[in-house]
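Of the protein chains in this complex, all but one are displayed in their positions.
Naming follows writing order (A, B and C), and every chain is counted from residue 1.
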Amino acid sequence: MKSQGLMIAITFVFALIIIIDAFFAIDFISAASTEIQNWGTIIASLALALAAVNLIRIHSRRIRLRRGEWYNSVALLTVMFVQTAIGLVNRSTGEVYNFGFNNIMTPLGATMYALLAFWIASAAYRAFTARSIDSAILLVAATVVMLGNAPIGESIWSAFPSIKTWIMDVPNMAAQRGIMIGGGIGAIALGLRILMGIERGHLGGSDE
Amino acid sequence: MIGTWLAAIGTLGLMSFAIKENPFYRFVEHVYVGIGAAHSVVMGWESLQTKAFTPIAESGDYIKLIPLLVGLLLYARFFKGKIWLSRYPMSILVGIGVGLTIKGTIGAQIVNQIRATLVPLTSINNIIIVLGVLSVLMFFYFTRKNTNALFNTSSRIGRYIMMIAFGALFGNAVMGRMSLMIGRVQFLLGEWLGLLG
Amino acid sequence: MKTGVVFQFVSLLIVCIGIIYYIQKARNGTTYVIRKIAGLEAIEEAVGRATEMGRLVHFSPGIAGLDGVTAAQTFAGLETLGMVAKLVARYGARLFVSIRVAIVLPLAEEIVRQAYMAEGAIEAYEPECVQYLSSQQFAYAAAVMGIIQREKAAASILLGGFWAESLMVAEAGFHAGAIQIAGSANITQVPFFVAACDYVLIGEELYAAGAIASGNPIKLGSIAGQDIAKLYAIILLVIGILGATAGSNFLVDLMGK
Partner (left out) sequence: MKTLQNIDRRIIYLLVFLALAVPMLQPIGLPFGINESSQKVYDLVDALKPGDVLVLSFDYSPSGQAQLDPQARAVMKHAYSKEGVKIINVAFWPSGPLFADKFLGEMEGTHDKVYGEDYVSLGYVAGAETAISAFGKDMHQAYPRDRHGNSIGDIPMMRDIKSAADVDLMISFGTGTPGVPEHVRQIVTVYGTPFAVCMNSVSVAGNIPYYNAGQMKGYLNGLRGAAEYEMMMKEPGSATASMDSLSFSHLTVIIFILLGNIAYFADPDRKKK
């Protein structure tokens, strides 16, 4: 049963049911489409714990061998087990679980990407230069949009917000739509290559 | 109170990365990865209760046992020599994903976008929009000779229009990223130190 | 047939048949010419300059893995890595490939080794030139920045799936005075590349570059097929816009069917 042909056939049938259901009103196909989409959500639910299992493998090995900063691995696994246990007993609606979510997960997640504010400023200063027509156009448009976004722009010149809106709704819209159509065609082509069994990254599979 | 302090220590721990990568940063980062993984497990479990256990136990919807069992095969990848088993649930997920992408994309991202571009060339804005969409499409037209003047000119225009779009993206990205830091500074100064009115 | 989706269905058929037809033709040996991609052509210049200066060529295939929708970007990056490594081997320059996803490491090593072998320079191949730095996004970025700065890299080639770390890595390369060639299908990161790099591959140009570098006929066939689908879109646009300008909305109505 290792046959890749069978796997491609499964992929093909599931995709076909959904595509047919989109265009034709056939009762049993519609029912099948609803059913398999719900199957998909069940399999996806199970997949949510894959990362945790992976982390257990990597970090328990690191702790066993006392490799690198193994004490951080202890912290990682402890937090993971404790919060998971709380969640399974207390459910995600519980007060204890929400304490961890609101005071650890949320602030850390928020701070992780907040650092980008620093990095974008530093890159703006040290690297973003108008040394070609491309980058010159980009930086001018970016500056106008920034002045249209920040309230101080309106105080400097009341026209900045409307110029910003024009940039967003006319040239930006046109370019993004071109990219979107091209990207959409690319996505369909990728789907077809998968259905034809040419692209089999998901079947190639590898450890971890 | 304890919660705010925990959050503040964690926030400062991650922010210390800006000064220098350091052991405290790495510790906090590990804690974050741990709690994030726990959240996925808990929400996955609850999603499973809603979607599989309840229908099976309460409504006798035994057909849901199929995805449940096939889905468990995802974990075969952790057993040497059994990795191939985990490709069955993947084929199902990919099949559904491809089906949804293909049928959704053609309407939402292709036909409806083209349809919305069918405007009369009676205003400057319409002309720019039409020119923009066409020239960007031609920029991404790859199988052609380098000497094709129509394509070369139009793809240069396409490139410039894209640069304006990237400028817009850039400007909004600055706002987004500053907002993220504003959130943290508001927390530190307000909730933690109580300096904001 | 459901109402309101007839035109979508017909369009889907046209697009699919076009793509499948060209892939099959390519499989049977037809080759396609692809337009020049400036960033790809600049790689040779960049490697040459690095050789002259005796400094490092840095390459990153992005931070995406090998599964999911972003895998295609990693593969395109790795395909260009093959070309970069051959040039490096030919000129005798120094290469450093930084990796963020562990399973990409053996693939990248193999690609570089093969490239040295193909150029008959296997004795110059150093296994340490491909390194896994960290699985954490920002730790990876910090490590890459460190290497680019310490080694004063003369070229930095970033082709693959990049996210928020893009501007950190690009800033480091700019500051080291490197020629930078970057590309990603993640459109949100392209602006930062344009602002800080010398050559940028925009969106799908990355896939085209991968197809050119690898010469994979199926990839080239798929690109040719996608072009036909784009041509279909262009034709619809031209007809519909001319119609609308002349006061007729027949195509708008037809497309809603």
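Keep in mind that, in the parts below, a residue touches a chain if its C-beta (ideal position, glycine included) is under 8 Å from a C-beta of that chain, and two chains touch if they have at least 3 such contacts.
A quick note: this is a predicted structure, and the numbers were derived from the prediction, not measured.
Student: Where does the absent chain make contact, in terms of the chains shown?
Tutor: Those shown chains that the absent chain touches are A, B, C.
Student: Which one touches the absent chain: C:120, C:177 or C:215?
Tutor: If we include the chain that is not displayed, C:177 is the one touching it.
Student: So which of A:52, A:75 or A:117 would be touching the chain we can't see?
Tutor: Going through A:52, A:75 or A:117 one by one, A:117 is the residue touching the chain not shown.
Student: For chain B, which residues lie in contact with the unshown chain of the complex?
Tutor: Touching the missing chain: residues 18-19, 39-40, 43-44, 46-47, 49-51, 54-55, 58-59, 93, 96-97, 100-101, 104-105, 107-109, 112-113, 115-116, 165, 168-169, 172-186, 189-190, 195-196.
Student: Contacts of chain C with the missing chain: which residues?
Tutor: 177, 179, 187-188, 198
Student: By the contact definition given up top, give the residues of chain A that touch the hidden chain.
Tutor: For chain A, the residues touching the absent chain are 22, 33-34, 37-38, 40-41, 43-45, 47-48, 92-93, 98, 101-102, 105-110, 112-114, 117-118, 120-122, 124-131, 139, 143, 146-147, 149-155, 161, 165, 168-169, 172-173, 176-177, 179-180.
Keep in mind that, in the parts below, only the chains that are shown with their structure count from here on.
Student: Considering only which chains touch which, label the overall pattern as line, ring, star, complete or other.
Tutor: It is complete, because no pair of chains fails to touch.
Student: Suppose chain centres are the mean of their C-alpha atoms. Which chain sits farthest from chain A?
Tutor: Between chain A and the rest, the longest centre separation is with C.
Student: Could you grab the centroid distance between chain A and chain B? Build each centroid from C-alpha atoms only and quote it in angstrom.
Tutor: It comes to 3 Å between the two C-alpha centres.
Student: Hunt down the residues of chain C that sit against at least two other chains at once, touch-wise.
Tutor: Residue numbers touching two or more other chains: 5, 8, 12, 15, 138, 187, 191-192, 194-195, 203-204, 230, 233.
Student: When you check chain A against every other chain, which residues touch at least two of them?
Tutor: Each of 22-23, 112-113, 115-116, 120, 134-135, 138-139, 142, 179, 181-183, 185, 188, 192, 202, 206-208 in chain A touches at least two other chains.
Student: Once bound in the complex, which stretches of chain C touch chain B?
Tutor: 5, 7-8, 11-12, 15, 32-36, 136, 138-139, 142, 187-188, 190-192, 194-195, 202-205, 208, 223-224, 227, 230-231, 233-234, 236-238, 240-241, 243-245, 247, 249, 251-252, 255-256
Student: Chain A touches which residues of chain C in the complex?
Tutor: Residues in contact with chain A: 1-2, 5, 8-9, 12, 15-16, 19-20, 23, 66-67, 69, 71-72, 75, 102-103, 138, 164, 167-168, 170-171, 174-175, 187, 191-192, 194-196, 198, 200, 203-204, 207, 218, 222, 225-226, 229-230, 233.
Student: Provide the residue numbers of chain B that touch chain A in the complex, in ascending order.
Tutor: 2-4, 6-8, 10-11, 14-15, 17-18, 23, 26-28, 30-48, 51-52, 63-64, 66-68, 70-72, 74-75, 77-78, 83-84, 86-103, 105-106, 109-110, 113-114, 116-117, 125, 128-137, 139-140, 158-175, 177-178, 180-181, 183-184, 187
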